[in-house]
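Take this structure, written in structure tokens, and hold onto it; I'll ask about it next.
Only one protein chain is missing; all other protein chains are in place.
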């Protein structure tokens, strides 16, 4: 596939470099440490702008990594040069050390919270939302009756329902999954309903001339054309599911799980472990999102946004 | 009429189910109490007992309705016991956070569809940002803001913006990439600038995605505010109300606050739905 | 005019546990000392130590285990006064579970507060020789939420309660004292010090702040005395200051009465024996101790109470 | 025996700036096995009339019956094969699976489906393109795929809206022949919209000329050509006479505006 209109301007590199140097030094004078920070950012960005011109998987991997490295470097520098107390914000190096030292613990928490709580809740919630969207779409009566009420029920804030669900479903992962179900339901429902409405008129007429049954039209036409919308909802909710499962553990849990560890460690001011758990959450969330995005790419390969 | 009827029927069904569930879930406690007191209950008495508990597992609909009524109409709206007062505090932070979040999400989406560097570097980190459990870092955010002298609405709004920017970002990136090949080619053959192609093609064709995202985002913003209200010292707002209700085991107060919050969210979502209909109609997209 | 400003961060939401502060403010005890005190309510998500480190408050109300942990993590936190003499923490069990003494805990499910409050419990179990990993030879531990539901719903055999708060809620819910059996940490010899006042070391170098703190501690102790003598009025004042509008009068009155029992016998000065017991309890906390060594003596500063009361 | 019977059919679209009379008092009766072409200036209501026959629009006045049923009942009994003016292929299905779609819906067995797909792909000269996605085909190829799809199942009534508009003369001739052959073999009833006068004359037993604003039938020309029609028939005087008559009818319609 050909692309057009790309190719960056290349201004006088020397002048730019000098200007940057002056800027960096000036900033550092005025606020010690900030010069180094600024320098790290500019350098990272410069490398990335270069890299982004190369298409292909390697630059697609490198660019976010370099961006992340820039972020981490500035964090480390900020912690050191502004003397941020570790009970407020630990440095990345300390977080890394805590991560490496607690691998079995982190793994156990991961299994409890992400695999048992978040994943099962997300799957159930997504299935429910799709089913309800289809129901709503099928019956104008339900559409008028259920959608407003569905909006209402599904907008119940997590901090309110979590204690109730812990009361109903017990302390273990089942109550966390229930929280996740409620959290992911609404975004998927809204997107799915929009998706089911989004079939184009010609395709609808066509399938009508073949006198397809409702189920056939649904399976062959409306579900496929709703997929880009559905995946929109699925992607948004991957991260919501993690938040839900973690936060629900604040309201009662067995003595394991990421939310449990986070709240307990905050109390012990073991912030490095807190951030190590957050790191696990971020890695898991990114992977979760990435997997869903990958499936999306395969399922909706035909959509203009995927064809590029 | 034809709009109200279905809602009423479904509502009636839900209320009936709810009463059933309330009886079932509250019965063990009632039976226990009776057993301890040594006075066995008839079925009728049992059902009656499940309707009036002070700390029910599931409060009966009329108990919640009464709690809501007391909270909304039973107080001066400036009273600390008024749900309207708490609701307003939550709403103002929600709207501020939603505005910030939606704008930030849209702005990032614009940057991402136009710049490969942004696409590659921002997206994974935007995702990672959403997996940070806000309830865990919210106290730190509040502390950091407070030490910078910023308190009140702004820190809460930041947390709600944090939660609401993501749905907008994801939806808008999708929406901006929706125009098909031919439409982009047309723009291209006219040598439209990027800005022109954006405002004249990408933006209008992203609207269905935008509105779906905004609905999700406004609900997320409300959740964010409520979460932000907990560490803000649990003083005011529906979040504080929820928490203190939960802390003192006042089930009915929890449910009232919960319903007030959900009602608020539903109103906000409906409002966006209304704007959607008007906009799409004016654009000739709603047939 | 030029009153000395001071901000205090409480450990929990506005309730009669802190009636001393609210009474001192409401009754003008702080005014008399030319102080302008701002009281910030806390909550389950607030770690007062963090607020202190972040500069959000001059002085915080905190429990000693958390303060010791922070000290060991390198935060220069100092105890300047100790309004609570006794511990209010206990384990409340339903009688119908068959528990009569700590020996019966084996195989039972116990609700425990975490976030730094679990150490006295772990130390106790360590004394009893019970494991806390959920095996048949030990006890199953649940991280208890904010409320007493696990006991009411029979999800736990015992839960943690404070004499002044959750225990009352259990009674309010309809259980009778004769249905329950309680174990006070104090009586089990594993109690740790609760509500104390803490500041950062540099604060003690600031003469104005020291003056303010001296007056603050003096006025606060006066507040607690007054509250102990007039629990009804104290409860009313607390209710007045509660912005959530969630508290009930009866509950706060009972809390004021119970809190009076805990502040009784405290002059505000830290009792070294109590301190030593707290440290010993924490050091014997089992596998994952909150502190690993005896804290350095800088943890205790008597200057404030010395100047306040002598 | 009439298959389609339109009596006083009118259809008015309500638009923001006033009503559009797409069809006005249309009367037409189509017999079983007829090949009826519709010709007329752009916007005169040809597509609208075809859609009305297929129960995709409902007339605002008048009645329409198909095999004695309402169009909707006929649609439900799967009486129609419809080729739309735009190809409308599903982007997530390959060409072969696009053609397979109505067959799946109508419950054809898998081997039967495959045989039919192969046959119609051959017919529209797309053999070898079954595995491609629609966006990988040229405009004319997409149009042919859409024709193939409508031919794959044996509907009693075939409605085709400018099916050959995007094809070159030579393919078009071949497909014209193929269509006539199919028609002769199966005795289908065909409604066919075209802009080409020779095509209309070559294919039809009857040519309906329409005129716009409001859309109505201005002339119905019965073909006197034999059913058997080699391509050379287009040079006969009879053919030229009919073509002339159609052109006259068309011109009349145009002079109205």
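General remarks:
Should a chain be cited, it is by its letter among A, B, C and D, assigned in written order, with residues numbered from 1 in that chain.
As a convention for this text, contacts are C-beta pairs under 8 Å (C-beta built on N, C-alpha and C of every residue); 3 or more make two chains touch, one makes a residue touch a chain.
Since we're looking at a predicted model, the values are computed, not measured.
For the options B:76, B:188 or B:277, the residue in contact with the chain missing from this view is B:188. Touching the chain that is not shown, out of D:23, D:99 or D:250: D:250 (per the contact rule at the top). On the side of chain B, the interface with the absent chain consists of residues 182-183, 185-193, 196, 200-201, 204-205, 283-285, 287, using the contact rule stated above. Within the entire complex, the positions of chain D that touch the omitted partner chain are 13, 15-17, 20, 39-43, 46-48, 85-86, 131-132, 136-141, 143-144, 161-162, 165-172, 195-197, 247, 250-251, 254.
Convention: only the chains that are shown with their structure count from here on.
The greater number of contacting C-beta pairs, out of the two interfaces A-D and A-C, is seen for A-C. Averaged C-alpha coordinates give centres for chain A and chain D that are 50 Å from one another. The geometric centre of chain A is 38 Å away from that of chain C, both derived from CA atoms. Between the CA-based centres of chain C and chain D the separation comes to 85 Å, rounded to the whole angstrom. The residues of chain D that reach two or more other chains are 135, listed in rising order. Residue positions of chain A with contacts to 2 or more other chains are 88, 163, 167, 250-251, 263, 266, 303, 307.
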